[in-house]
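One chain of protein is taken out of this complex; the other chains stay put.
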Amino acid sequence: MTRTSVTSILNEPLIFERSAPGKSAYSLPRLDVEDVPVEEILDSKYLRTEVRGFPEVSEVELIRHFTRLSTWNYHIDLGMYPLGSCTMKYNPKLNERVARIPSIALTHPLQEEQHSQGSLEILFRLQECLKELTAMDAVSLQPAGGAQAELIGILMIRAHLTQKGSPRKFVLIPDSAHGTNPASAVLAGYEVISIPSDKKGRIDVKVMAEKMSEEVACLMLTNPNTMGIFETHIEEIAQIVHQKGGLIYMDGANFNALMGYARPGEMGIDVLHLNLHKTFSTPHGGGGPGSGPVVCKEHLAPYLPVPRIEQEGERYRLNSDKPESVGRVHSFHGNFGMAVRALCYILSCGREGLKELSEMAVLSANYIRRRLEGHYELPYDTDILHEVVFSDKKQHKNGVTTQDIAKRLIDYGFHPPTTYFPLIVQGALMIEPTESHSKEELDAFIDAMIAISREARDDPEKVLSAPATAKLTRLDEVRAARSAILRWEP
Amino acid sequence: MTRTSVTSILNEPLIFERSAPGKSAYSLPRLDVEDVPVEEILDSKYLRTEVRGFPEVSEVELIRHFTRLSTWNYHIDLGMYPLGSCTMKYNPKLNERVARIPSIALTHPLQEEQHSQGSLEILFRLQECLKELTAMDAVSLQPAGGAQAELIGILMIRAHLTQKGSPRKFVLIPDSAHGTNPASAVLAGYEVISIPSDKKGRIDVKVMAEKMSEEVACLMLTNPNTMGIFETHIEEIAQIVHQKGGLIYMDGANFNALMGYARPGEMGIDVLHLNLHKTFSTPHGGGGPGSGPVVCKEHLAPYLPVPRIEQEGERYRLNSDKPESVGRVHSFHGNFGMAVRALCYILSCGREGLKELSEMAVLSANYIRRRLEGHYELPYDTDILHEVVFSDKKQHKNGVTTQDIAKRLIDYGFHPPTTYFPLIVQGALMIEPTESHSKEELDAFIDAMIAISREARDDPEKVLSAPATAKLTRLDEVRAARSAILRWEP
Amino acid sequence: MRYVSITPEEKRLMLKATGVDRVEDLFATIPENLRLSKTLDIPEAASETDILKYFHSLGRKNASAEDFEYFLGAGAYNHFIPTVIDSVISRSEFYTSYTPYQPEVSQGTLQATFEFQTLICQLTGMEVANASLYDGGSALAEGVLMAVRTTRRQKVLVAQSVHPEYRRVLETYAANLDIQLQELPFTESGCVDVEALERLVSEDHAAVVIQSPNFFGVLDDVEQAIGLTQSVGALSVVVVSEAISLGLLKPPGELGADIVVGEGQSLGIPLGFGGPYLGLFASKDKYKRQMPGRLVGQTVDSEGRQGYVLTLATREQHIRRQKATSNICTNQGLCALVATVFMSVLGKQGIRELAEQNLKKAFHLRKLLGDSLVFSGATFNEMVVECSEDPAEINRHLVSEGIIGGLPLGRYFPDRSNQMLVCVTEQNSLEKINRLAEALTSVKVTL
Partner (left out) sequence: MRYVSITPEEKRLMLKATGVDRVEDLFATIPENLRLSKTLDIPEAASETDILKYFHSLGRKNASAEDFEYFLGAGAYNHFIPTVIDSVISRSEFYTSYTPYQPEVSQGTLQATFEFQTLICQLTGMEVANASLYDGGSALAEGVLMAVRTTRRQKVLVAQSVHPEYRRVLETYAANLDIQLQELPFTESGCVDVEALERLVSEDHAAVVIQSPNFFGVLDDVEQAIGLTQSVGALSVVVVSEAISLGLLKPPGELGADIVVGEGQSLGIPLGFGGPYLGLFASKDKYKRQMPGRLVGQTVDSEGRQGYVLTLATREQHIRRQKATSNICTNQGLCALVATVFMSVLGKQGIRELAEQNLKKAFHLRKLLGDSLVFSGATFNEMVVECSEDPAEINRHLVSEGIIGGLPLGRYFPDRSNQMLVCVTEQNSLEKINRLAEALTSVKVTL
């Protein structure tokens, strides 16, 4: 058993391999009711003998197991995590503390309204803040993520159009859009028409205008888009779509670029979603949970999921009496815990603070762009806001790809950017710094990127063989998919 | 700026070097009283212009700074930490949670008794448990550590003897004792007479008997002693000392070996201390805080520090009316937070659990001894309890010392044992596993020790140049002491 | 602004390097008329002290399990949460990291998720489980969609005893994919009406959905239902909303279920006013390439060392876009970690002992309730009671005694306005259980 790094034990096995009969990490109170044998309560046909394979470990081993695993993760508290489109900003500790206040964390979703006034106020106030930030009229916090919000938003559009006669058949989606957009449109019963981007990296308005018809339910756009570019023709676009009786759905994943500067409600957007786990600092948790509030104009409000949270004088109530609602997407009120954190964040930052966040996020992205544009290919020279997309064109000559550059960054102590997205850029390197980092950290990242571009030229092998310092070298994804070992077997 | 390990950023500078004017990590409420200029309140002669040098960083930078630093530490939650005499056992998370309950953590030491009944009950119940575990009659939880408890214990002996006529002049201390013992004796106004150990590693009773006289205030022994060996002649020893009117102080740092098996009060001990941060699982915190309850027999009780905690029916009170008390050693009630954790631990383990802890601690130590005795020199073949001391005699032939072996263990992913203590063993390697580890972890440690003994023979260079995987290689301690740079300067 | 790390001076330097004078200039790409002129109508920044005061004051407007004993379940259960869980998930290595798209620096999350998938397989008796979905409701919807995909059939039978809110979520998802949802009634035992099932199910059915313990707490006739379902080539989808029950009850997998979906909240996740919870999704191995959501698989690195990666990604939207098996992207990762730690803490003995305590405490109540029980079927830790007076009234009395009563069934079943769904867990005390029984039956308990 050799272990190669002192602050990180590298050979911790699966929890099942730590298990041995007789060890335990739990304790339960003594049973205070009559101890009737299980068999006298339930017919044996209902009973299993044991949960085969379940581990048995002591508390010490359990803590060590997960502590060791944790040291194999890169994380925001360690350094810059410039994943484009993911808005990996600092997750304030105060949010975490507030979300754990027992009287907030331990309430039941079905308990009487009068016993939930605190929780309902949190939801209501957050909705009000989001309305003000977006200049929209109504909100539902029920969607558990952006993708689910997209589904709901399109279903609302569908309901609206159905009422006006026909749900229509198509949804227009730019080719730079995130994969969830087309997937959600299809789930809502539509077919997708892809709209190309122009050479500036924006929606090609001409093509869009051609594709737009009475058969198109809506245009689904991201603004700023996944290139970090603002859709300057948004008003014209909206007009074209609205003229044909269509609506506009805005994917608000990039809202971190706009706070205090521009509001979707004033651009002709009919409905959009926000990602509390991006713009509003709730932690990504290694994949989730997130929260995707859907925010809409008055004319779509009747179709929002139920229950709606309403204020009556001093009191808050849940109103499910909305006959036109598209229904529920969540068993209860959505990811409430994320709403608590987001409200805490908004109140902590305040109106000036939120604006400053967007400013620093945009400044940081532009600073990186300027300092790196000589070293990496910039597919579009259009102005950007909160993120910048480079490509591996320059390095490709030496056989170094985006993948290689990303892995090499790990050796420099940074998490790689988003790679190979958006699809309209070959070998895309999508960098979103957010507002969280000091100039020192940004410069360190930039220097690393420059050093890698040099290595790609002078010593490609170094880049191709990266990472050299991670727990593992590159993993065999093909083999993983082929053998598809998805669980441990004894 | 190069960083060499992904899960640990290795070049984080001092917080002062991260500082830049205008950054901040704090927030304070707006002042709600009249904002009178400071100068109108205080004469300028009282005022400083600024706290020169104080850092200015953002919250993100602050969190990253300390997170990065943290990854440079080895810790119990990562792996085995076999420091002899330090009892590095697992620190239960439940203790930490309980100690943070606001109504327990946020009480003022000087608030009225009737508002502190919960806190006083914690202190009282812990005292009762410690009395039962040791078979002694009275306790003070005031000493903030073992060393301070030693001072108090000897002062109590001194007060007692003074009352009986003379404080006497000397304190007998075995040469295997911990450094705090003689230091505390001197602080209490005594001179130290060192007692040699016999060839079994125990107090040489003959010599001790010769040195014992009417001039000797007490014998200060550790049982089991720092070799992990039980002082089997304890009763005889006590008799000799008592006959000459002296008393016996027991250093209870090794009490983790005895719980449920033997009680100092039944061995003729007059006063002893326990270390809550050893036997009772309170965390070592990178050096402290600890807590050193002093536990004594009835005849020494009047001299305990004040205030004493007493029970009157349902209520608890603080009694400072003890004219014979040696006085205070702490501004308030000692390290209360450690008492909370220790009581939580005792109640969690229960009577059987505590006994099992000692059993597993002793079993683990003996298991290590048996498996390593062929590979490392065992200076004494006496039976041991909770810890085992080897020496580097075998490896010394190849120029490999205890120091080298310790550093090499780091490369194997373990914290080194205590080295060069006790002083009676040349190149001592003092191993105390505690009860916390699985057999797997113990075997991994043993295998590493065996591998190192082989390396010492076949490839000494590897051992001499260790550690190879830590953040730093060996540090220059001579230079540190010579240049004595004890603070950062701009 | 403590969440920003750039000083005025650094800002100046960065603007200079970027070639603009003022930060506002960077937003010039936004058309003038779209730029916000007013300041946002949001409060000024609040201090940490004020924030804590405010949220504590909100907490005082809630009733919570901190001060009340809950007999309210119905899909959200007040179970014991081991302290170590928060110690683990509070490590920023876990909670501040992103989806493990870069496996070399995400092995912690990946291995833990692989352990989660395994634990869920063991608990449900299934062959594969994914890395989580949003919650029980959407998990059911995804399960039905998967059945429709694989069978290429459009009809689905859903038992009325499946959690009503899950059914509503399913309706929302199915609404525009021309899937016909048909209701399957239950008998006075509370189990699905097997005759009706036999009568209704056909070659046109993609799936039959039942839940056990079902919404009424009754252990349903899973085995028989599965048999009838599969006899016509439909897939059997079994819903579990109280995961703790699987510590004791025969798992759907053993009984032949094709797809198991459910809610994992019971596995260490706080009530949290309904979320974040944990959508569970497991199936037979042969359906794995039809699964929604992320999957972690085992592989090796270029030096042959074992490791884990996200796999079978061609099912997912970021690769397959509109042809994806689901639109889900962000899932409930950290909740899956919570459940992983919870199941590891309890382990083989603990999960059983916990389940037994729930069963036995609930059985104690069941005995006290006698004939007030509405359904005759066997139950785990929930049961429906015919109340002596309006359930809401009863709850109002109970609150004053520090008890949050059960769920008035009228909310979902208007014809059952005098009935209450009550839940008993290991957190409930003998004393309060007796009190509840008295309040429900207005018969004094003498023990």
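As written, the chains take the letters A, B and C, and residue 1 is the first residue of each chain.
Simple rule for what comes next: contacts are C-beta pairs under 8 Å (C-beta built on N, C-alpha and C of every residue); 3 or more make two chains touch, one makes a residue touch a chain.
Being a predicted model, the structure only gives us computed values, none of them experimental.
Engineer: Using the touch definition given at the top, which of the shown chains does the missing chain touch?
Structural biologist: Its contacts among the visible chains are A, B, C.
Engineer: Quick one: which of B:L300, B:C344 or B:L378 touches the chain that's been left out?
Structural biologist: For the chain that is not drawn, the touching residue is B:C344.
Engineer: Among B:L151, B:L172, B:C218 or B:A456, which residue is in touch with the absent chain?
Structural biologist: B:L151
Engineer: If the hidden chain were put back, which of B:P196, B:G245, B:P289 or B:P460 would touch it?
Structural biologist: Looking across B:P196, B:G245, B:P289 or B:P460, the contact with the absent chain belongs to B:P289.
Engineer: Considering the entire assembly, which residues of chain A contact the chain that has been omitted?
Structural biologist: 6-7, 20-30, 57-61, 63, 67, 93-94, 96-97
Engineer: When the complex is taken as a whole, what residues of chain C touch the one chain not shown?
Structural biologist: 48-49, 80, 82-83, 87, 90-92, 427
Basically, only the chains that are shown with their structure count from here on.
Engineer: Using mean CA coordinates as chain centres, what's the gap between chain A and chain C in Å?
Structural biologist: Their C-alpha centroids are separated by 20 Å.
Engineer: Residues of chain C touching 2+ other chains?
Structural biologist: Answer for chain C, listing residues that touch two or more other chains: 3-5, 7, 10, 45, 48, 84, 86-87, 92-93, 104-105.
Engineer: Send over the residues of chain A in touch with two or more other chains.
Structural biologist: Counting only residues that touch two or more other chains, chain A contributes 23, 59, 63, 67, 71-74, 77-78, 90, 92, 348, 410, 436-438, 467, 470-471.
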